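All protein chains of the complex are present and in place, except for one that has been dropped.
For reference, chains read A and B in written order, and residue numbers begin at 1 within each chain.
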Amino acid sequence: MTTLTGKHASNAAAFIKDEARTDWHDETLWMVRHKRDLAAAGVLEWEALRNYASNIKEHTLSNLDDYLSEFEKNALANGIIVHWAPDAAAHNQIVYSIIKDAGIDRIVKSKSMLTEECHLNPFLISKGIEVTDTDLGERIVQLRKEIPSHIVLPAIHLKKEDVSHTFHEFLGTEANNNDPQYLTGAARIHLRDKFIESTLAITGVNFAIAETGGFVVCTNEGNADMGVHSATIHIACMGIEKIIPKAAHLGVFTRLLARSATGQAITTYTSHFHRPQPGKQIHVVIVDNGRTTQLGREDFRNSLKCIRCGACSNTCPVFRRSGGHSYHASVAGPIGSILAPNMNSTQYADLPFASSLCGSCSNVCPVKIDIHYQLWKWRQVLMQKGEGSIGKKWMMQGMAYIFARPKLYRFAGSFARKFLRTVPFLAQSKTFNPWYKNRELPQAPKQSFTEWYKKQQ
Amino acid sequence: MKVALFIPCYVDQFYPQVGIATLEILKKFGCEVVFPLNQTCCGQPMANSGFNHLAGGCNENFIQNFAGADYIVCPSGSCTLHIKEHLHSDKQEAEALKIRKQVFELSEFLTDILNIDRIKARFPYRVGFHSSCHGQRGLHLSSMSELMLPAFSKPEQLLKDVEGITLLKTERTDECCGFGGTFSIFEEAVSSKMGKDRIHQHSANHVDYITGVDMSCLMHLEGILKRHHSPIKVIHIAEILNASY
Partner (left out) sequence: MSTSNKESILNRIRQNKPNPVLLKENNFGNFPATALQLIATLKAIKTEAVLIPHLNAVQEEIQQLQQKGNVVLNVLNNLNAVEQDQLSKKSAADLASLDYAFIKGQFAVTENGAIWVSDKNIFNRLIPFICKHLVIVIEASNILTNMHQAYTAINIREEGYGVFIAGPSKTADIEQSLVIGAHGPLSLKVYIIQKES
């Protein structure tokens, strides 16, 4: 399994080198943003829904322990087995134990970003368990030994030719047949046996309801349900923040989720699980993995409101032009950039800077996370922690010094302009002046505004 | 009406004509304009780079220059927003608070405070409007494509009545140009690509000029336009609104 490394800026620069492909990626994701706009416009009370969803989530986070306890109590009464995992390792071990205790050696899994975060697949594979991801996009990247590049559209970075190539290699489809219908049909046949033989299926959780002790899984393909209803054991993995208080609240979230994610009014299947069928088991694994730490961060706790719709990635002009893999994290895009530094501030120190702070993300977020404010605030935290480069630190100290001293500022400005007027070629270096790589420098006037104004007095 | 003029550092140094146009417009509408001579920078370049903790000296200098002003007007949405959100002082927080309340970007000052309906100006050109992000989403100078709310735009409201102007919007009405301050240096590839794409959309409208409320965005676009030897020029909204008959 490829693990992603490097920093966003250099990864993005490499991505952009193929400009035609970048344009295609950008245009494809813009269309998804556009579909979201059309869907949202069809709901008169859209902004009121966002307000209410945000309120429900904020209320829940402030009572999270009570709601989780209530959920467990009701889930247990429903006959669901509940596990608690403080971290990714515990989560993986719990899931593995259930599989091992049942004497099972192969499982099917539908989309769960939490399991990506915990690196569940490589762990299970190392224990000799065959893992088949059954969402079409996830299956494609699994065969290619990649990770999803987008939390909702995992294969958005791939063209149909890429998929055709992969399916030809692994599923024996016709070479150079790029028809999505044909390829999807091939995946249906390929995975159908896996479903029918499945004895254990893993899913994510979109919403867990405290009041009823049940949970909801939203999908389009039918793979999650094919897996769990064929199997004897269903393991549902959820982050602690997936709890909502009441069943009625699902009315709000089911109206917001798919419209925000793909522009659909609702996903094809919105499955509600409360009790296992007789003779079968449902397990829920409740995972912390750094979420309680984030909960304690006053400036960043609202990132836990996230319902993983991906709208922020679709609207982000940076994401569209750099691709999810540039973020070298299991969750990419704007939301990933405010979640990841909580997990590892050194490894992900570059992510809050992978943004022009345009603010579009906060506007599309169905639960009104102040994403672009949190990006700004993470920058402060990380630089004060010393995660910035020495060069950047010196540059900033220099600027702070100059801007605090009016006379020095005026002198520096005048000097810079003289410099640019007399020896511009010294600044016109693509190697040493990043600005100059793709842009001309601004013209340097003889007089600053201040100098002009003084002359008028 | 007494107005203190706040001129962004890069406008002061590289685009003084924008400061001059701003000054002239305010005077035309009967404002008594003072320009505090010792202003430097609002501190945004440091703050957005994560070094807000070094901006103290800059903040104190800003407060010294602008304390006591009834209105502070600035031809930049981005700098205005930064002051509004981040100006603080260990020594003079009360003054800082007053300034945060009284600082305005130029177009919103004209529409909301001076209540100007129309400006008598002439600019017979095809002009592409660039919706600078901080002014739009931060100061709410106009509606936003993401939000399902009624449409409005303070800058465009002023521009549409300029004689001879043909104001044109791009297909993606409010996508970021990619300047983003030090983002333009530290994420240069993405920044330039975003700028290039923005220009492409304006070019499709065959514009003569691209305008907006922020010279920083326009400086970035201008750099790319010049690199591509494009005939399209950039111009700040103040210069258009001040363009006389």
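One rule holds in what follows: contacts are C-beta pairs under 8 Å (C-beta built on N, C-alpha and C of every residue); 3 or more make two chains touch, one makes a residue touch a chain.
Because the structure is predicted, anything quoted here is derived from the model rather than measured.
Colleague: Over the full complex, note down every shown chain the hidden chain is touching.
Modeller: Visible chains that the missing one touches: A.
Colleague: Considering the whole complex, which of A:L4, A:A102, A:L171 or A:A247 touches the chain not shown?
Modeller: Here the residue in touch with the unshown chain is A:A247.
Colleague: Could you tell me which of A:S69, A:T346 or A:S389 touches the chain that is not displayed?
Modeller: Answering carefully, the residue with contact to the hidden chain is A:S69.
Colleague: Using the touch definition from the top, which of A:K100, A:R192, A:R421 or A:K446 touches the missing chain?
Modeller: Missing-chain contact among the listed residues: A:R192.
Colleague: In terms of residues, what is the contact footprint of the unshown chain on chain A?
Modeller: Those residues of chain A that touch the unshown chain are 28, 31-32, 43, 45, 48-49, 52, 55-56, 58-59, 61-65, 68-69, 72, 78, 83-86, 90, 134-137, 140, 153-156, 158-160, 163, 180-181, 183-185, 187-188, 191-192, 195-198, 209, 212-214, 220-223, 225-226, 228-230, 240, 245, 247-248, 250-252, 254-255, 262, 264-278, 286, 288, 292-293, 295-296, 298, 301.
Operating definition for what follows: only the chains that are shown with their structure count from here on.
Colleague: Taking each chain's centre as its mean C-alpha position, how far apart are chain A and chain B in Å?
Modeller: Whole-Å distance between the two chain centres: 32.
Colleague: Under the stated contact criterion, what part of chain B meets chain A in this complex?
Modeller: 7, 9-16, 19-20, 23, 35, 37-41, 43, 45-58, 60-61, 133-134, 137-138, 144-149, 172, 174-176, 178-181, 183-197, 219-220, 222-224, 226-227
Colleague: Inside the complex, what are the residues of chain A that reach chain B?
Modeller: Going through chain A, the ones touching chain B are 8-9, 12-13, 16, 19, 22-23, 26, 30, 37, 40-41, 43, 46-47, 315, 317-318, 321-322, 352-360, 362-364, 376, 379-380, 382-384, 388, 392-393, 396-397, 399-406, 409, 413, 416-417, 434-435, 437-445, 447-454.
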